[in-house]
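Notes follow once the structure below has been shown.
A single protein chain has been omitted; all remaining protein chains appear in their positions.
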Amino acid sequence: MLPEIIVLITAFTLMFVDLFLKRETRYFLMGIPLGGLALAFISVFFLSNRKSFGGQFSLENIDLWLKVFFILCAFVIAIASFSFILGESKETCHKKQIYSFEFLTILLFNLSGMLFLVSARDLLTLYVSLELSTLPLFILTAWKRDALSSEAGLKYVVLGALASALLLLGFSIFYGLTGTMDLVLIGRSTNVSPLFWFASVLVISAIGFKLTLVPFHMWAPEVYQGAPTVVTAYLSVASKGAGLVLMFQIFFRIFGASISSFYFAIALLSALTMTLGNVVAIVQENIKRFMAFSAISQAGYLIMGFLGGFHANSQAVLQGLSRTHPLIALSMMIGLFGLAGIPPLSGFIGKFFLFSVAASSGFYWLVAVAAINSVISLYYYLRIVRQMYIEPVLETTVFPMKLSMGGLLGSLVVISVLLGLVPVFYETILWTWKN
Amino acid sequence: MTLEMLVYAAFFYVFAFCAILLAICAVVTKRILRSAVYLMGVLLISAAFYVMLNAQFLAGVQVLVYVGGIVVLLVYAVMLTQTSQVLETLPSRIRNTLGFFVGVGFFCFSLWCIFNSDLTLITINSKNINLATQDIRAIGKKLLSTERGGYAVAFEVLSILLLVSVLGGIVLARKISPGETSPKETHVG
Amino acid sequence: MQNFINIFTHGIFIKHAWFVLAVPFLSFVFVGLVLRPLSKKASGLIATLSISVTTLFVYGIIAECFLMHRVPSGAAWQVPWLRYQDGLSATLGVLVDPLSLLLMCVVTTVSALVHLYSIGYMRGDEGVGRYFAFLNLFTFSMLGLVVAPNILQIFIFWELVGVSSFLLIGYYYEKPQAVAASKKAFIVTRFADLGFFIGIFILGYYGFQSFSRLGPTVPQALSPFDFAYLTSPAFIEFFKHETYMIFGLSIFSLTLILVFMGACGKSAMFPLHIWLPDAMEGPTPVSALIHAATMVVAGVYLVARMFPLFVASPEALGLVQCVGTFTCLFAATIGCTQDDIKRVLAFSTLSQIGYMMFALGVCHGGNTLGYTASLFHLFTHAFFKALLFLGAGSIIHALHTNNVWEMGGLVKAMPITHLTFLVATLSISGIPPFSGFFSKDEILLSAFINHQYLTFVIALLVAGLTSFYMFRVYFLTFWSEAKWHGHVHKPQEASWTMTLPLLLLAVLAAISGFTPIAKWIFYTKSQVESHRLFFVPVFGVLVAAFGFLLAMLFYTGDRKIVDHVVLKFAWMYGVIKHKFYIDEVYLWITKKVIFRFIAFPVAWFDRRIVDGGVNLAAWVTRKTGWLLRFLQTGQVQTYGIWLVSGGLVMLLVLLTL
Amino acid sequence: MQVSCLVFLPLLTAFLVIMTPRRFSYLIRWISVFGTGLHLALTIMISFLFWAEAKGDGELLRTSLVFKLHLVEKISWFDSLGIQYFVGIDGISLTMVVLTSIIIFAGVLASWNVKERAKEFFALLLILVTGVFGVFVSFDLFLFFMFYELAVLPMYLLIGIWGTGPKEYAAMKLTLMLLIGSAFILVGFFALYYGSGFYTFDLIKLATANFPVDFQRWVFPMIFVGFGVIGALYPLHTWSPDGHSSAPTAVSMLHAGVLMKLGGYGALRIAVFLLPEGAKYWGLFFMGLTTINILYGSFGAIWQKDLKYFTAYSSVSHCGFVLFGISALNFMGMKGAVIQMFSHGIMTGLFFGLIGMVYGRTHTRIISEMGGLARVMPWLATCFYIGGLASLGLPGLSGFIAESHVFLGGFFGHSLQSVGQSGALMKTFTLIATLSIVVTAVYVLRGLGRVFQGPIENAEFANLEDAMLSEKLSTGILVVVLIVVGLYPSILIDVIEPAIRPVLNRLAGGL
Partner (left out) sequence: MLASIFNSPYFYPSIYHWLVLSSALFSIGIYGFLTRKNAVGILISLELCLNSGALNFVVFDYFRGNHIDGKIMALFIIAVAAAEVVIAMAIFVGMFKHKKTIDVTEMNQMRN
């Protein structure tokens, strides 16, 4: 529970301090969230996997790394959002918005929601922490309060509510079928009846919504376009991560035994998402809509990880998550295309693991589709590289990058390249996994 | 069939019919205010359902929070957005039929699934019944207990959720003092 | 003197036979890389020196064989060069047997004299170093071809000969016609080599298959490609009875026809002769060496080398005879109408090689005298044809024009050239004392003995035509009234370097008829001396004399008889003059048919269809992307519909699977 | 230790090049030349080492089913997935490594006058070469694929930035088509990884797994076509004419000379070696396809106006020989394929280098605009002619050795059923393919004749100067190699033969 508590404390202190300090002197307030997150980051490592709160809140190794991932994302986004909050970026549209540190408090609450989501062990906690990790996003999306942002917010709220209603119905049926709220117990006792399929479909559509899988992805382009850039970055990184965690919990805890019957459905979803995401991304002009579709295709790759067994795939998912995701999305989102040139190398290794999982359960046709899609995705990476290197340099379309931002992303790039080559990161995950 | 069961069944059918009728009206009426009222009706009836399923405390909460709070909030929203007078036009032909088909499709699928899966009935045995009487105490105890089955964590998370929603509501909807520049349309390049 | 003779008895020369190949190659490399940029004179001298040394060495070998009264049959020296497979490898070596000795002697002698001649002829030119290097390369490759112990080595040097002739013909690369001629020569010979290459495949294939069984029985054979093995009776027996039939021909005769196709290309037989007349664009010594004495006879040598196989297949020999005879007649007719002196000589070469070919061809009639006759004619023809070319060269060198009608009255101006040219003309027309008479007589005899009377008659006719066009050239160049008076400097004899080769060749042309070739070169010894028919030579001489008189009548006096004849047969004369328009037909085929109907469609197909296919795939993805874009209608509720209906479809998928 | 530094030396040079500030462009060139020169020396040293070690290989490998590697280095990388850094040298890899180091040395020398952004140009070129070296020496499929991607990606930037003509289109098409090829290969590798049951990417270990026949029948075409894309197999070759003609000199030298050999190398080393049954099943089909490849390339070259397209089509035809030799599936065919890879690599390197130099002077590549250049630049003309004669298979130059091998291999058919129905079909394919020696002669002489011979058409070509020292050195090396291999082929053959043996034994059913 330690990281969650620390995050909440930082959120509350930030809120109170923000009230009392005058507008100009709040500049140094940035220290609080960063310090809090750093503390949370460290605290995660002190926890060994013990259960607290009577099993409501347990922590296994894989969750350890997921929490690290979420905190890392929040940390990066926090840094990135300073220029947004302090009004230097062109995005903040009017005076009143400046120095509104509520942005960060809501962000931290959202983070706490995700951390709770990771360790939820029963339907109720799962549902509530899921809500806590999506509702703040509605607020953040509509943050700029201009026409575009509000429209995006509206669409996100409406569809988000529908998704949560469907999820709710699914959970109720699960509860009905098994009579218990505890995820693991549900997993053990489900008998495969049509109602079970109906409930799983409802849950999958909610997951699909969160992960922007194809039939449920319609909201993504508008919301990504409307929301402020920092929020779009957060959406495509953290919220997708949360979606993955939700899928993780549902697929491995509830479906547990009968997961193999879902393989074809997942493969279908993954193929559709990849192809549509990549194909439409080619023709997009608006940068943020383009990011949306590329993120959608990324989601397509990620769920390939679920085609393997519990052990084989979790590494793959984690690899895929940590490799393809933060780096590409982040560097793209914040508009520093300079770093885009490298994704093929680091992204390649992440994708390689995902492909290997899909191949392990015999979905060779899916690997072929995925490989072709990665070629198409390379097409628009190369287009971006071309914009940068080959065309005569236009006026910088990106708002001036502060040293902090450059330094941060540079280091992220180095990490990503190292991740690819040096096996230490990967081995430790395996080590922690084994025992 | 004891008399008491008969009355129970009668109540069920009457309330069920009313609930569905009100729901349909809430969804179809042109005036938004009227649909809010119909919604209130449906919620009240479902509170009655809760009572029939001996969740008395829940019925109370339902009436208090749901009907009292949320519906009133809906009415405020209608007032704020001055759409109460405006007659809502009918949706386009395609959207209507599509919506209808999806709704009916959903209903048929759920029915098919319900009737094909064997929900072995756990008959109402005595043990359950006496439990029902002091349900409030049990709910309270379970809500805050930190052992195996408790929901203390969920309770805390819920509190944060409500805090965030309030905070968000304020931030999004607070009035911008006339002094500041009006929000100009900006696009990120 | 005695110790000088016993030098030849120890067999040193044969043991070091590789010397024959090494010297030209080393001098080619040395001249080409080192001397060429340094000095023209030095490269000329070194090149000539090296070839003459080789010539002397070859004479040494001949003397050695002559003194020891026997000629070693196997390869004198072998080195493994290229290992294809365990049982199949190509070796480089020197085979010393009567046939290769004859050719070696011819090639080295003529080449040495041409080198000497070129020093004078090419004096003013600025690319002389390059010229001599290529000449040395040519001599090296020709020698390599002649001494090849296996068929693969023949093919290798066959190509090298083709390339060096290409380089030499295209020596004056400034002139577009020279470039076109060299390109044409190479491509036509290359096309013929294709046939030869396929022939080698089939031979190699069947040889390899049977080598494990038959190999040990043949003493000299090292690998399936060796001639010793290919011409061994065991292999011929095996190959003859191969039942595989294609286009109605047995594989055996088909292979031989393919090999003959290669020979045709190099010796410019009828269908593939178009490159020889154009090859005259090169410097005259080159024509003398390559297009008279050595390269063009390579085809005859090949057929001679594979003769045991050819004898075993009557169809192949029949084809050889037909092609030979037809080319002989065809070339002779055209030769009479040409104006350019070198073109006349070129067609005369064609016709003489036709003689040699059909001499080999008639042997299918039973008597193999033709084999000896053809090689004897090859031997003599090399000398007098080289002499004719060099003579023509010195005339052109003096008058700077090729056209026969612009020459005249050189009898007094260039006495040595005139004398040597006369000797050569007499010899080629077959007038008794000179060598031409003896070899042509042998050929006529062999045609008659083998009962090929049609060929015999045509041969006689061609003999007449030969003497007619040769004396036509002789009279026009030397005896008609001089038309060069207007020129600033009057023509006079060139320096000694040019006249000495002429004299030597004249001597050789005269006496070479008496060398006892038959004693050494024969296919079946018994049939050579069998019978002497006296009337054959008489007819030959009569026909030659008739040709001489006709030419004298036409061309010594004024020209009205000639004009009258030309007028009467104007149409036929025109056609013959244009070489029966065969060049134009070839040109049409390559330009119109091959380039327009094969190359262009292939290139177009590649750009449009195959490229288009790829671009189409890109366009399709882009278009689907464009269409899918409009799925996002912006209406929230449509998204809701997608969301729920997507769920329902998913349910269907799950339930059905 | 030697093989790893062989692979990573160019990367080190690239790093050094990146470090030098942009102003000293002269220094950049010297560093890269020195780097590649050192590399060439290292390669020669390694080949001597190899000869010393591989003395006894000839007999040893006569019956063995697995490659005998030398100078092996094996370090575990992701051992849980069965991936390790497994590098070694055998006959075939040594030939290819020598070829690449010669070509890159000549390439760097030939691109002496690259002015704008020279730093990135040389750095990317050296990275590309590292990828290529990596591919030739790696015996772990994952490592192989990693280096393969590393070799393909810089190509986009190199053509995109320094190219001429429709460079973006060509660069994009080239990269995408090569990557689609690599997509096929990736699927093939996964099939091998999981099909073998060993869960390892180690080539030697995979060789011991006997894959079921129908598994082989669908994986073999997948990998062969994947490699075929970069090896210019018939329908998938469309990227090479555009790619080569809009690439700068050094890049097209490297690309046509070496990168297209990756296809042949991969097909032989992985596809045929691991899946012999599949190879036998598909052998005839690919042989037919490559026959079209050979004739199609040569006929196409006749009609080309631009010199680079002319050479690109000729290299399509010659790469057809490589794949033709491989699909002949017998000793001579495969050995011929490897020799052809080497000899064609040198030839095309020479050609593109020379075209670059000619273009540097006349600023035009259209054949009809140029004429009579032999008078002005004799050195370039002679080298061009030697290259041309080598490409049309003149004995005494390396072209003939390769072509004769391939044709004899094709004609002699499978060592197993050389007579049967497939034998006859193979013979007809070979005979059709031999037609190419005539067509090659036609387009080579026609092209060269029109460019170099004849009178000088436009006046300003009259005073062009001949090759500089660096250009003379670069073309000189390539010409010498062509002649040496042509005259004394057993240098190459003794190295290649033992390496082909194992592949042949597996084909002969020695599973």
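Every chain is named by a letter (A, B, C and D) in the order it is written, and numbering of its residues begins at 1.
Just so we're on the same page, a contact is a pair of C-beta atoms (placed from the backbone, for glycine too) under 8 Å apart; a residue touches a chain by one contact, two chains touch by 3 or more.
Just so it is clear, the model here is predicted, and its values are computed rather than measured.
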Contact list for the unshown chain, restricted to visible chains: A, B, C
Touch criterion as defined above, residue of C:37, C:233 or C:634 at the omitted chain: C:634
For chain C, residues in touch with the removed chain: 629-637, 640-641, 644
Residues of chain B in contact with the chain not shown: 1, 5-6, 8-9, 12-13, 16, 19-20, 23-24, 26-27, 32, 35-36, 39, 42-43, 46, 49-50, 53-55, 57-58, 61-62, 65-66, 69-70, 73-74, 76-78, 80-81, 83, 88-89, 91, 95-96, 98-100, 102-104, 106-107, 110-111, 114-115, 119, 121-122, 128, 131-132, 135, 138-139, 142-143, 149, 151, 154, 158, 161-162, 164-166, 168-173
Positions on chain A where the hidden chain makes contact: 123-124, 127-128, 131, 135, 138-139, 142, 145-148, 150-155, 157-158, 161-162, 164-165, 168-169, 171-173, 175-177, 179-181, 221-222, 225-226, 289
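Quick note on the criterion: only the chains that are shown with their structure count from here on.
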Most central chain, Cα average position: D
Chain pair with more C-beta contacts, B-C versus A-D: A-D
Length of the line joining the C-alpha centres of chain B and chain C, rounded to whole Å: 103
Distance from chain C to chain A - Cα centre to Cα centre, in angstrom: 80
Inter-chain centre distance, chain C versus chain D - centres from mean C-alpha coordinates, in Å: 37
Touching two or more other chains - residues of chain C: 638, 644-645, 648, 651
Sites on chain B at which at least two other chains make contact: 109
Touch list for chain B against partner chain A, complex: 109-110, 112-114, 116-119, 145-154, 157-158, 160-161, 163-165, 167-168, 171-172, 176-177, 180-189
Sites on chain C touched by chain A in the complex: 621-622, 624-626, 628-629, 631-632, 634, 636, 638-640, 642-651, 653-655, 657
Touch list for chain A against partner chain C, complex: 154-155, 158-159, 162-163, 166, 194, 197-198, 200-202, 204-205, 208-209, 214-216, 218-219, 221-222, 261-262, 264-265, 268-269, 276, 279-284, 376
